[in-house]
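One structure, as C-alpha cells, below. Some questions next.
Only a single protein chain was left out; the remaining protein chains are all shown in position.
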Amino acid sequence: MAEQYRSLHPIKYYRDYLVHNVRPDGRQFDKFRPVILNVGSIDTADGSAIAKVGRTTIVCGIKAEFCRPKAETPDQGFIVPNLELPPLCSPKFKSGPPSDQAQVLTQIIADIIQHSKCVDPKDLCIFPDKLAWCLFVDFICLDYDGSLVDACIMALMGALRTVTLPSVDYDPSLDNKLVNLEERKHLPIHSTPISATFVIFDDKIILADPTVDEENLCTGIITIVLKGDDLCCIHKPGGSPLTEEELFEYIGKSKKRAPLINNLIEAALENINK
Amino acid sequence: MAGELLICVPGQRLCLCDKVYTSGQGTYERQGYIYSQLAGYVDIVEKDGVKIVEVHTSGEQTVVPAQGDIVTAQVNIITQQYCKCYIKCIGDAVLRRPYRAVLRREDIRATEKDKVEVYKSFRPGDIILARVLPITEAHTYQLSTAENELGVVIAHSEYGHPMVPVSWTQMQCSKTYVKEFRKVAKVVPENINQQRLIKRAELVTE
Amino acid sequence: MTLCEAEKTFVLHGVEENFRIDGREREDYRPMELETDIVSHAFGSARLRLANTDVLVAVKIEVDTPFPERPFEGKLEFFVDCSANATPDFEGRGGEDVAIEISNTLSAAYHSPKVFDLRKLCILKGRKCWKIFVDILLLECGGNLFDAVSLAVKAALWNTQVPLIRQIDIDGNNVELKVSELSDCQRLDVKTAPVMVTVCKIGEHCIVDPNVAEEQCSVGSIVVSVSENKFSTVLQTGTGSLHSSTLLDCLKLGYKVAQRLDDALWSTLSKIQPTEDVGFLK
Amino acid sequence: MSTNKELISKIGLRLDGRRANELRRIRCKLGVFTQPDGSAYLEQGLTKVLAAVYGPHQVRGGRSKAQHDNAIVNCQFSMAVFSTNERKRRPRGDRKSTELSMHLQQALLSVIKTELYPWSQIDVYVEVLHADGGIYPACVNASTLALIDAGIPIKEYVCACTASLANNDTPMLDISHQEEIIGGPTLTVAALPMSGKIVLMEMSQRFHLDHLKKVLEKALKGCRDVKQILDEAVRLHVRDVGSSTGWAGTG
C-alpha cells in the first residue's frame, strides 16, 4: 500500500515522513549517504575510479593522448571532461547525443576542474608548442540516484590520483616521439575539491545528499564545492530563494564533510598500493 | 516460513501437467510438463478439484495492463469527449513507468450515458480506479469506470485540500466544505494506514 | 506478404515431402542469372538475379591511409543500400536494419586474412593503401538475400581491376603515386572469397534458398559462409532456437551446398563473355 | 564559367559527336521487375535509371495524410552510391535528392488521374544507377513508363528534356554531364507533349530573354521526340505481353 501511495502522491508521501523529522530512507535531514571509492580497477585506462554515493554510481576513466598545444597557450596541455548518462542508469535517459542534463553537469565539472586547479595544465606539456598530453576524463553514470556532482568529483579525484603517464623522448627537430612504457610517473595533484549537494524541500526543509526522488520533488537545489577552506564553486540553479545565514549553514555542513572524503580517497589509494 | 517454500528459476520443470495439475500464473506448459517462467516461489492453488500451479516472484513482476484488470490511474487532461490518464498501478502492483490510457465519455457511467459530462466526473489530478477495456488496434489503453466500485478515490478541491465523498456524484472539501461533482467510487475500506509505515521508519532509524 | 496458418501448413507439408511449393527439392536453388561489368564507371561490378531477388554490386577503389594500428593492411568496406524499388517498406531509412545486418555479416565473412588478405592492398607501409568500397544495391527482394549478395559480391570482386602502381615519389610527408591506366590492371584474387548459404529450418527438415513464403514459415535459419573448405562466419537468424545436433546438421548441409555453389559460380565466371547489351534491357 | 571550350565545333558537332538538336540514345524497357506493380528501366546516353511503382494502395503510416478526393503520390529519388564518378556517401536524404523527389512528384501529379483513387496512395521510386547528366529528365521519363506498366490511368505522357545554349546563340538538346560541367545555362523542362503544356521548368545560370524562346522550343521539341520513343516502347511492350497471354481479357 505504501508503494501505491508513493507512486500516486509522492509529495504527500514525503511530507508525511518529513513532519516526523525523518526521510523515507530513514536518514536524518543532514545525514549524508555512505560513500565508497574504488580506484584503479580499469587497467585499460591510464587512471580510473568508481565512486558510490548511496546508490549513485559513477565510473571515471582517464585516458591520455598526444596532441599539439594551442597557439595561445603553448605551454599547456588539455583536460577534457565529459559526463555520459547512458539509458542504462535510469529510464529517464535515451541513447543518442547527450541530454541537456548531461551537458549542464559536464560544464559544471569542467568549471570545477578549472577553478580548483587540481591539475595544472602546464604539467601536461611535454614540449612547448609541439607536444602535450590531453587527458580525456570520461564519467559514466551506472546508477542515477541523485547528488551526481558529488559522486563525479569524488571519482575524479580518485582517478586523477591513480593517473600515471609514461615518459616520452621527444625530438623536436624531427618530430619523433618515443614512449617508454616501463617508466611511468604520477601526475602532480595540487588540490582536492570536495563537493556537497543539498536540496530545499517546501522552501524550508534542507536535506543533505538528496536521492533522485528528492531531487525531483524539491523546490531548490544547491551544490557547494570546497577546496580546503576555499570556496571553489557554488551552483544554485534558481529554485527557492536563500538567506545569507542559510547559505553559510550549508557551507558549514559541507566543510564538515571534507575530511571524511579526503580520508576515503587516501584509504582507497592505500588499498591499491598494498 | 521461507524454509518450506519451493524456490524455482525460469525454465525449471515443476511437475507433470495432467488432470490434477494445471499451469497457472507465472508458469507455462510444454510437452506435458509445467515449467516456471519466473524466478520466485511455487504456490499451488486448489480450485474445483484442480490444482493450479503458480509461481510468484519475490520482487516486483513485470506486468502490463491487460483486458479486465482493475487499475489505478491519475487523470491528466480532460476534454468534452474523453479524459486522458496515466495508469500507475495494476491491482496491487506499482508500475515504475506509467502507461497512457483514455477514458471516453460514454464509458464513465453505466446509466444515463448521454447525460454524462466529463468535467462533472473527473478533474485533472484525480486518482481513479478503472477497468481496462479490450485492447483495440489503437496504441493507448481504454478504460471504463462504469461500475459502482470504480471512479474517483482521491481528489483535491480547487483550493488544494483533500475531499471526502458525500454521495456517488459529489465530494466535499475537508477545509472549505465546498462541494464538487465527481464520479465517486464506492471504496472498500483498506486496513493498512500510512501512520504505521511511518512508525516503522522511525523504528529503523532509532 | 503474410501467410495464413493453412498456407503455412501447405508449405510445411511440401518441405516434408521433399517437393516444395515451387516444385524444387530441399537442396535445390532457384534459377540464377549473373552478369559482370554492368556498371561502366566502376572498377568492377556484377548483377545477380536469383529468381526475383535482384542484387547489383559495384566496386570502387580509392587511395587511402591505413589505420595506424594496422599499417600493413588496406581497407575493405561493405555498404548495403536497400532500394525502395524492392519494397515500399525500405523508403527513407526503412531498409537500414536489413542493410546493416547484411553488411555486418559480409564484414565478418571477409574478416579472416585467409579469406581475403588485406595486406595485398597495402601500397606503402603506414602511408598509402587501397580502400575498396563494395557497394551493394538491393533492387528486388524475393527471399534469400544473403546467398544472392555473397555471390554477387564475389563475382564483382572477381571482376575488379586494381590499377598498378607505376611509381612512388616520397618527399618528406608527401607521397605521390603514379597509377597505371585502366587498361593495364591487375585482377583481385578472390579464390577464397566466401559464399554464403542460408539453411532454413522448416518443420523437421532443413532447406536451402528459401523463397519469401518459406522464409515466413521458418522460425530460424543458419547463415553459413564458406571459404574453400572452412567456415568463415556462421550466424543464426530469426527468433527460434535449435538443438545442437540440428545446428550441426545445418552446418553440414550448408557446407555441402556452398561447395556446389562455389563450383557453379567459378564455372559461370570462366564462361562469361563481355557482351554489349548487358543489363536491364534483356 | 568560361565558354572557351567549344561546346559545338565549327562543323556543328558536340563533344560526344552529336548535332545540336540530337538526343542521346534512349533505350528503355517496361516491366523489369516482378514485385512492384509497375517498373521500367531507361537509359539516356550513359544515364541509367530504374523506376518502380507501387499502388494504388491504402495510405501507409499516419492515416491523417489520406485525402478524401484524391490519391496521394509519394515519390522518392535515390542515387546509388556508385552512380557518380566520385563515390557518394549516402544514397539519399541530402538536399538535392529531396528537391528532385519533390519535382518528380509535381510533374507526375499533373498527369496521374488521382481523383480515381480517393483515400489511396501511389508510390513512385526511382533509383539512378549511373548519373551522366540529365538525371531529372531520365527519372521523369522512366516514371512515366513505370506508371503505364502499373496500369495507372494518366492523362498523357509526361516527358522531360534539358536544353542549353552553346556559344551564346545555338540551342542544344539533352545535355550530358560533360557539357553541364563546361558550362552554359541549362534549362530543364517537363512537359505534356501532346497538349503542349509545360509542367515544370527549371533553369540554372542565365541567358538573355531573347534566347528563351528558341531554347524552350528546342526543349519542347526534345520532349516530343522523347514521347515518340517512349510511345514506341510502350506499344512494343503491350504487344509482347498481349501476345504472350493470348490477348486474354481483351475479348
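For clarity, chains are labelled A, B, C and D in written order, and residue numbers in each chain start from 1.
What we mean here is this: a contact is a pair of C-beta atoms (placed from the backbone, for glycine too) under 8 Å apart; a residue touches a chain by one contact, two chains touch by 3 or more.
Just so we're on the same page, contacts and distances are computed from a predicted model.
Student: Mind telling me which option in "EKC/KEOPS complex subunit CGI121", "DNA replication complex GINS protein SLD5", "Trafficking protein particle complex subunit" or "Exoribonuclease phosphorolytic domain-containing protein" is what UniProt lists for the chain we can't see?
Tutor: "Exoribonuclease phosphorolytic domain-containing protein"
Student: Determine which of the presented chains are touched by the chain that is not presented, and list them.
Tutor: Touched by the chain not displayed, across the whole complex: A, B, C.
Student: Among B:Glu60, B:Asp92 or B:Glu149, which one is in touch with the chain left out?
Tutor: Counting the whole complex, the residue in contact with the absent chain is B:Glu60.
Student: Taking the entire complex into account, which one of B:Cys17, B:Leu38 or B:Val71 touches the absent chain?
Tutor: B:Leu38
Student: For the chain that got dropped from the picture, name the residues of subunit A it touches.
Tutor: 41-44, 55, 57, 59, 61, 63-70, 78, 80-82, 86-92, 95, 97-98, 102-103, 106-107, 110, 134, 136, 138, 140, 142-145, 166, 168, 177-181, 212
Student: Footprint of the hidden chain on subunit B, which residues?
Tutor: The missing chain touches subunit B at positions 1-2, 5, 7, 9-13, 26, 28, 30, 35, 37-41, 57-62, 64, 95-97, 99-100, 135, 137, 139, 192, 196-197, 200, 203-204.
Student: Spell out the interface residues on subunit C facing the chain that's missing from view.
Tutor: 68-69, 100-101, 103-104, 107-108, 111-115, 220, 222, 227, 229-244, 247-248, 251-252, 255
As a working rule, only the chains that are shown with their structure count from here on.
Student: Quick one: which chains contact subunit A and subunit B both?
Tutor: Correct list: empty, since no chain touches both.
Student: In terms of C-beta pairs in contact, which two chains are most connected?
Tutor: Top-ranked chain pair by contacting C-beta pairs: C-D.
Student: Could you please state the distance in Å, as a whole number, between where the Cα atoms of subunit A are centred and where those of subunit C are centred?
Tutor: Taking the average C-alpha coordinate of subunit A and of subunit C, the gap between them is 49 Å.
Student: With centres defined as the mean C-alpha position, give me the subunit B-subunit C separation in Å.
Tutor: It comes to 53 Å between the two C-alpha centres.
Student: Need the CA-centroid distance for the pair subunit C / subunit D, whole Å please.
Tutor: Here subunit C and subunit D have centroids separated by 32 Å.
Student: How is the touch graph of the chains shaped: line, ring, star, complete or other?
Tutor: Here the contact pattern is something else, fitting no line, ring, star or complete shape.
Student: Quick check: in the complex, which residue numbers of subunit A touch subunit B?
Tutor: Contact set of subunit A toward subunit B: 1-9, 16-17, 20, 22, 24, 26-28, 91.
Student: How about subunit C: which of its residues touch subunit D in the complex?
Tutor: 39-42, 45, 52, 54, 56, 58, 60, 62, 79, 81, 83-88, 91-93, 133, 135, 137, 139-142, 279-281
Student: Show me the residue ranges of subunit D that touch subunit C in the complex, using the header's touch definition.
Tutor: 27-29, 32-36, 39, 41, 43, 46, 48, 50-52, 54, 60, 74, 76, 78, 80-82, 85, 87, 91-93, 123, 125, 127, 129-130
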